[in-house]
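The block that comes next holds subunit A.
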Amino acid sequence: GGGNTSSSNNTNTGASKVSVALVTDKGGLNDQSFNHLAFQGYTKAMNEFGFTKQVIESKNESDYIKNLTTAAQGADLVFAVGFLMQQAVYEVATQFPDKKFAIIDGCAVPAGKSECATLPNVAPLYFSEQEAGCLVGAIAAQMELDGKSKIPELRGKNTIGVVAGESIPPVNRYIAGYKYCAKQVNEKINVLVTYTQDFQATAKCKDAALSMINQHQADIIFQDAGGCGVGALDAAEQEGVFSIGVDADQSQVNKSVITSAVKRVDTSVYATVKDFVNGKFSNNPPLFDLAHDGVGYAPVSDKVPADAKAKADELAKKIKDGSLKVPSEIPA
Partner candidate 1 sequence: MQELAVEMRDICKAWPGVIANDHVNLAVRKGEIHALMGENGAGKSTLMNILYGLIRPDSGEILVNNEAVHIGSPRDAIRRRIGMVHQHFMLIPPLTVAENIVLGHEPGGLAAGYNVRRARDVVKKLSEQYGLPIDPDARIEKLSVGLQQRVEILKALYRSADILIMDEPTGVLTPQETHELFGVLRGLVEQGKTIIFITHKLREVLELSDRITVLRRGRNVGELITRETNQAEIARLMVGREVLLRVEKQPATPGPDVLTVENLHARSDRGLEALRGVSFTLKAGEILGVAGVEGNGQSELVEVLTGTRKATAGRITMSTGDKENKRDRDITSLNAQQVRKVGVAHVPEDRRGSGLVLADSIEENMMLGREGWPRFSRSGWVLRWRSIAAWARRLMQEFDVRAPNTKTPVRALSGGNQQKVIIAREFSSDPRVLIASQPTRGVDIGAIEFIHRRIIEQRDAGKAVLVVSAELDEIRALSDRIAVMYEGRIVDIVSPDVSDEELGILMTGCRLEEAS
Partner candidate 2 sequence: MAVPTAPSRTKGSSGPDESPSALLLILQKLRNSLGRPLIAVVLAIVLGGIMIIVTSKGTLDERFTAALTAYDALFFGAFGTLQNFSSTLDNMIPLILCGLSVSIAFRAGLFNIGAEGQLAMGAMTAGILGLTCSSWPGWLLIPVMILGGVLAGAIWGGLVGFLKAWRGAHEVVTTIMLNWIAFFFTDFLISGPFKAPQLSNQTQSMPVQVRLPRLAVFYNQTLGTFLPPIERPEQYFVDVSFLIAILVLVFYWFITARTTFGYQTKVVGQNPRAAEYAGISVKRNMVLAMALAGGFAGLAGALALMGRFPYQLIASVFRSDSTGFDAIGVSLLGHSTSIGVFLASLLFGALRSGGQIMQLRAGVPGDLSYIIQALILFSVATEFLPILARKFTRRNPFQRKLAVAGPAARPVTKEPPQAAEEKSARSKEE
């Protein structure tokens, strides 16, 4: 570019001096999950604060450290998306102490260790997926309690399911909350879990959901498998039962979605940029939980009876006031 930086769209504030980069994990921007959401938050911040877009999609694990380094060389704030980048963030952040880093779903972990290390320039952005999972689990369980007579689409077997991708921490936290709170609400409920070991092969997730529905008469399916999981939503629609979306409000994705477990990655990214711009970057950001509005459930559809929604709200309140602790490990 020329020396005269009179670029047309960046003229609003002095804030155009900030530069922010986003490094996705191997899922890429099209993952229909946290990379995608992070990019949405990033875009929002970009529009507001007027920095230039600096995004790298990693193609495999060996790219993480390279891409973070490259990003750190050109940006003041670098977002690393995904817990798989934990070690790489530690490595790069120690090399660039004057640059700020934020990592979604993780923290800086020195190679060879498994505990987080606290670095002054790394903000770990954690989400209490289990709390979001809990709320949608409560809704599902209450609907099962209400039963077929009230909600004719149900199969009447008091069975719900989760179609999960791979067994990784964020996924398992969702499942943990879902199962735990479903049992809280409805002791006898049967919660099925299937891992498809895939976040992309839509057909596989659809089949897994169909199997739950047709074999076990599950009638509310929580998808927890990114792009693959869209197939599970579709299975529910096809069989005339219900589904629950994940990460974002997926009611637009499929008609069968009654609500979604929401994880506001976009908000967290946006908020972090905002803090950074305002000079308030912290290496100890709040846990993005229910209390901080980091997770939650999306507006329910009209298929959800009022008592189910009420149940969710009741649990939400308990969680917020601390009287209910949702485990992050899947209960037996």
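The rule we apply is simple: contacts are C-beta pairs under 8 Å (C-beta built on N, C-alpha and C of every residue); 3 or more make two chains touch, one makes a residue touch a chain; residues count from 1.
The set was built so that all candidates are chains of the complex that A comes from, given by their letters.
Given the structure is predicted, the values throughout are model-derived calculations rather than measurements.
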{"item": "Touch assignment for subunit A within the complex, options 1 or 2", "value": "2"}
{"item": "Touch list for subunit A against partner candidate 2, complex", "value": "21, 26, 29, 53-67, 69-71, 74, 83-84, 87-88, 91, 95, 109, 111-112, 114-115, 166-169, 172, 197"}
